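All protein chains but one are shown at their positions in the complex.
Should a chain be cited, it is by its letter among A, B and C, assigned in written order, with residues numbered from 1 in that chain.
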Amino acid sequence: MSETASAKAAPARAPRQELETAVVRFAGDSGDGMQLTGGQFTLTTALAANDLATFPDFPAEIRAPAGTTYGVSAFQINFGGRRIKTAGDAPDVLVAMNPAALKVNLKDIKEGGLVILDTGSFTERNLQKAGYEKDPIEDGTLDGYRAVKIDISKLTLEAVKAQELSKKDALRCKNLWTLGLIYWMYGRKRAATKAWLEKKFAKRPELAQANIAAMDAGHAFGETAEMPAEIGGFTIQEADIQPGLYRTVTGSEALAWGLVAGTELAGLKMTFASYPITPASGLLHTLARLKSFGVVTFQAEDEIAAVCAAIGASYAGTLGVTSSSGPGLALKMEAIGLGISVELPLVIVNSQRAGPSTGLPTKTEQSDLFQAVWGRNADSPLAVIASRSPSDCFDAAIEAVRIATKYMTPVILLTDGYIANASEPWRIPDANNFTPMPVTFRTDPEGFKPFLRDPKTLARPWAVPGTPGLEHRIGGIEKDHESGHISYDPANHQKMTATRAAKIQGIANDIPAQTVELGPSKGRLAIVGWGSTYGPIDRAVANLLEEGLEVSHIHLRHIWPLPANLKSLLEGFDQVLVAEMNNGQLSTLLRSQYLLPIEGLNKVSGQPFKIAEIEAAIHARLEK
Amino acid sequence: MSETASAKAAPARAPRQELETAVVRFAGDSGDGMQLTGGQFTLTTALAANDLATFPDFPAEIRAPAGTTYGVSAFQINFGGRRIKTAGDAPDVLVAMNPAALKVNLKDIKEGGLVILDTGSFTERNLQKAGYEKDPIEDGTLDGYRAVKIDISKLTLEAVKAQELSKKDALRCKNLWTLGLIYWMYGRKRAATKAWLEKKFAKRPELAQANIAAMDAGHAFGETAEMPAEIGGFTIQEADIQPGLYRTVTGSEALAWGLVAGTELAGLKMTFASYPITPASGLLHTLARLKSFGVVTFQAEDEIAAVCAAIGASYAGTLGVTSSSGPGLALKMEAIGLGISVELPLVIVNSQRAGPSTGLPTKTEQSDLFQAVWGRNADSPLAVIASRSPSDCFDAAIEAVRIATKYMTPVILLTDGYIANASEPWRIPDANNFTPMPVTFRTDPEGFKPFLRDPKTLARPWAVPGTPGLEHRIGGIEKDHESGHISYDPANHQKMTATRAAKIQGIANDIPAQTVELGPSKGRLAIVGWGSTYGPIDRAVANLLEEGLEVSHIHLRHIWPLPANLKSLLEGFDQVLVAEMNNGQLSTLLRSQYLLPIEGLNKVSGQPFKIAEIEAAIHARLEK
Amino acid sequence: MNVTTPLEKLTPKDFATDQEVRWCPGCGDYAILKAVQKTMPELDVPRENIVFVSGIGCSSRFPYYMATYGFHTIHGRAPAFATGVKLANPDLSVWIVTGDGDGLSIGGNHLLHILRRNVDVQILLFNNEIYGLTKGQYSPTSRLGTRSPSTPTGSIDNPLSPTEFALGAGARFVARGIDTQQKYLPDLFKRAHAHAGASFVEIFQNCIVYNDGVFTEFTDKAAAEDHQIHVEHGKPLRFGKDGAKGLRVKPGSFDLEIVTPSENGVTDADILLHDETSHTLANLLAAMQPPHFPMAIGVLYCNPIESYTARISQQIEEAKAKAPLGDLNALLQSGHTWRVSD
Partner (left out) sequence: MNVTTPLEKLTPKDFATDQEVRWCPGCGDYAILKAVQKTMPELDVPRENIVFVSGIGCSSRFPYYMATYGFHTIHGRAPAFATGVKLANPDLSVWIVTGDGDGLSIGGNHLLHILRRNVDVQILLFNNEIYGLTKGQYSPTSRLGTRSPSTPTGSIDNPLSPTEFALGAGARFVARGIDTQQKYLPDLFKRAHAHAGASFVEIFQNCIVYNDGVFTEFTDKAAAEDHQIHVEHGKPLRFGKDGAKGLRVKPGSFDLEIVTPSENGVTDADILLHDETSHTLANLLAAMQPPHFPMAIGVLYCNPIESYTARISQQIEEAKAKAPLGDLNALLQSGHTWRVSD
């Protein structure tokens, strides 16, 4: 604890203030390395045994001209000594590396919040690029905030002098200077970041040294009381965290590993075929590095080829997986219909983004539920599940593999741009404790009929090319319910339609009963959510339960089929409110199934819900 | 009336029996010309002032080997002296040109029905191909029917001797012989068919003569009492038909003409881009012949290219129209999302067929409602309407054009394989009486903003390339609600999502209030239908109203948005039953919107509803 | 996974299924089916290791009639499914059957990319210059002016040449055959199979119902000698009765011309030898069109390079050699971790 110890050595400072949680947003130009900064702060915070949640917010442009508002990149983290469920509504602290970052982010900051500015970047030219007519440092813009004005640029240049870098390279260390300062502020250790820098710049040790020097300088700046006296550091207690081995994961990572785990548990190899699209590409990138796990990745020529290759791969005895985002999923639908018709396992991961059409590719939304459940020609049922958070992607992926292989069906796994990019600490499970769910390929030619089903699951046998004696033909034309031969018989079509529906409906009996996350299991108001709204709903409900309100949180993993007990569970509440980031899709689905007067709380702005928005909605309903 | 007069000259016969309606099915090998035969009988029946409805049933194969059961082609017609609404449940008369036709069709025939067989085709080889182990003429298969066994092959060969055709060509006249016999049976004139044959075979008059000779011989066969004495002819009264000029139309024809009429009324040219697919291709074929109406048709490389070309054509100031069937519609969805996003008019015709996947391409189904309403990524509302019968396609097409151009939106027009191919008599409207609905292109650069809307319709202006001063850019990224420039602003996205929904919802105030087709406007039971179930529902309800049951028929043209009064209308009934040829799609939609305990009567066999099936469902519900 | 049965001597009949063949009587597809069934036993591949993958079209019904594994997929996408099959199990012998509409209209992109990638499959494109299954609309290979239900006054698109397209896509094996030539087809199929990489075979196939006789100009018995040239690597490019005519490069140009040795001072030595490794010659042969030139039949181009399938297997082996196989815990615990203790 040398850092906190030395912090005590600065006697003129206000004492470290104790906080339960804090929300910090790092914002700067895309070139300022804000995502890296955020990533390091996340890691160090996790190591300090705080719970946390993050929200990275990239610009839509690859690399917008420096200094523009649309080139601003931000990373928000909420951390604390209790269970953290969202990246936080309004940041307590904004770090603004340039005027554009201030311009874009200031409106979100808590009243009276801390705003740390690099005054060195507030040049005439940068002010202009940010669209400021006057200097906001001077003109009262910052009134109501506690502004900390530091010439970070200059201080960084000084700090890294020894490494004799070019000015450009030297200025690149600004983010580490700032990180050092924030580390000081929250009493954090620098060791992990130091190690990381040394590894990252192994081939260019002068850069490692410069960055470390900058970080140390920033830290020392705080420690040696160069900060305004009224701004002391903070202490945040360790959170009460379940013992175990931890790491941080993004949704993309957890999803990739969950798929690997799921296929291993099923005793299968994985063939992953995809076509790049924001925000789904991360999964492709992660899996492309996992060849040694029997994962073959294939960047197809388009989304259609990707899903077709995945189906072909499932046909040939591996688990075919494909992934995309909304517009790409639309393209896959015809082929998914074939997957439903030939009844092969297939996992389709859909990272939702804001639409319609190209929409706002870098912004999050939950508006592909209709598409997932109903977006195909004909009566084409499949299973739909949703993950609620980055780490939850791991479990959701295993569940998707389980359903796909056990029921010989395509499964759509819904995630979203927020989950894909955000990271959170994750208690690493021990793979030895996972329950195997081995797939049995059909090998016995005796009595083999490609569409003769397991009476329990209604799944047909998986008979893979290469198996002697099982040579057979399948296709998308309606098939005889046993032999699989083409059949135009009307009664057979009726039977097959009913069987396909029954098979999927049957999954409802093979999933856990719906539970209540928080609050009573019957009562005045249930907030129902799915996917990445988990955090804000849960926090809002927790807050209002503390206030004594009678409200419950129900969060769905299974979108289709719905859990068998969900109807009776919902009937136990006077009011049901579905909070979702779309124009009312789950609420429509639930209304159609249960005929309950379910209301929607809908947000379609490309931004996650704020806790306060949900709290307000609950208040409004319970105070009626 | 010479024919009926001469019929009287056969004194040994049973007198002509008076019938209100009759159902005849012609069935034979694909090469036997059953569709032509049916077409001629339809025309002649219409000329005799009977009302009628038909059901052509093609084999799935292009040209299956002769004599096989899967090569059987059938044509059913229901006609009579009252309003005819379906092709009839069980035929009174089956004409079976070979054993396979008998094998496939006999089970559908009314008990005690008439079965006319060409004994000449009941050879050993044909029996075997049809899968008969014994000769059905001998083994009691025909017990319970009135079988009329005629060696039509031989009689035809005799009848056309004079023309000295090859045996193959001569036998091709069998269908006309049979038609002649059936003409006699129902006291029909042969003149129209004679004229048609003369025109069709203008270049080969010997074929025209042979066919006419065969027809005359068949007719004479009946007239000269060569028929079993107990089988006399029938007389059917003229139906009480609205005066006017009539013709028969198939759905494909009426749809094509409706689109031509609609675009003319809008003052537009049409660009029709499509990719062949059963049962949608007929529309492409019909429109391809209408170049002189300013229609440009484009057979694209695939469905995606087709819809994109149509959108491009709308962008450039014509009405873009595309058409397909289920699997093809799935492929178009991503691009339709763009159409929704850029708010251009577009008509998408979808001829539904049985699925999932390739399904049963030649069989009918109504299972693309989910796909039409909800089958896209993100919140992507558009208008969906449905046509109920072949002739109704004309009006539905005009309505689609009206909505698309007035509201600057894609419209999906749902029809199905049954409607596309069936034909019915149509009272030809006078084009001079149509109400013009001219489109106004934006031309004034003053104050022009591409997304500034008409406050009433919420439609944006249609500003077409080639217009000076209106140069602007549009695309699928979210747009500022006025300027149309790319906008990542959260509030703007929320506003645009709401506006897109409101624009489509607003159409509900611009369509006729939902009416009740038959029966009381409140009461015990409403049968709700859409699309091609119109006929059987209406007949069933009419029948049971006559029986004194309290039942009503409501039939929707507008699927999305729903008519503004529909909810209160449905609330007026104790029970609501949605009859549809899918696994419950409209019922799900209505339940989600109205929270009414709506039930489904669902048939998914690739076959239209039988009247009796609907009657049974009504009885079951009213006798509870 | 591929426990293979001992390869007894199978016969063509062992490759026929119990399903009734449902093409129109007289369709060219029957002849191709026969030739394929004849080829199969000669490949030395266990029957269970053979997979036929097709799209949609009359031609694409093919798998139903082969007693191997078969997958009748969706319109235009067979190459993508086949790629997935090969990714999952490179040991399978994968045959794609497609049509001119399936493969070159809706499926053009997938064909392009499977050829470019050089996935180790055989692609049989049945070119009847028409959409058979949807009842006779013109296709991307239909000649200019083709009257069809969708082009009542004649088509106005320039037809695509499947072989020139394949060469432009980077195909390493490009061949042509004729449905009725039972004598040549099995050898072509065997060569396609022997080529490690994507093998593209265009087969002229007569659609008796919607496009009857469209190839008779060169397939007619009487016309064949003068209007077909069967090319063979290293052999002179001769055709006509007794090989009286031949092809040579028109001096001073890049064009081919037809010459008759012993006429106008042309000698046998002037006749070009077929070089199936020459991309340029392959393009020239592919471009020849009757009536001015004979139709080139046989292997126009064969110039193998490492296949995609081989490369991917190699990458996997390399990855496995580097990383200890599949220790899930090691993966989950990779990177920065920390322990929270009780």
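Here is the rule we go by: a residue touches a chain if its C-beta (ideal position, glycine included) is under 8 Å from a C-beta of that chain, and two chains touch if they have at least 3 such contacts.
The shown structure was predicted, so the numbers you read here are calculated from the model rather than taken from an experiment.
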Displayed chains contacting the withheld chain: A, B, C
Selected residue (touches chain absent from view) among B:140, B:243, B:455 or B:597: B:243
Contact residue for the chain not shown (choose from A:16, A:110 or A:289): A:289
Residue in contact with the excluded chain [from C:165, C:218 or C:301]: C:165
Given C:46, C:84, C:140 or C:261, the one touching the chain that is not displayed: C:140
Candidate in contact with the missing chain, chosen from A:327, A:410, A:484 or A:608: A:327
In chain A, positions touching the absent partner: 61-66, 68, 70, 275-278, 281, 284-285, 288-289, 291, 297, 299, 301-303, 327, 357-358
For chain C, the residues touching the chain missing from this view: 105-109, 112-113, 116-118, 140, 153-154, 156-161, 164-170, 249, 253-255, 278-281, 283-284, 287, 305, 308, 311-312, 315, 318-319
On chain B, residues whose C-beta touches the chain left out of the figure: 43, 46-47, 49, 192, 196, 241-248, 257, 260-261, 264, 269, 271, 273, 290-294, 296, 298, 300-302, 304-306, 308-318, 320, 334-335, 337-338, 342, 427-432, 441, 464-477, 485-486
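Keep this in mind: only the chains that are shown with their structure count from here on.
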Category of the chain touch graph - line, ring, star, complete, other: complete
Cα-centroid distance, chain A relative to chain C, in whole angstrom: 45
Centre-of-Cα separation between chain B and chain A, whole angstrom: 48
Where chain B touches two or more other chains at once, by residue number: 70, 327, 357-358
Residues of chain C engaged with two or more neighbouring chains: 56, 74
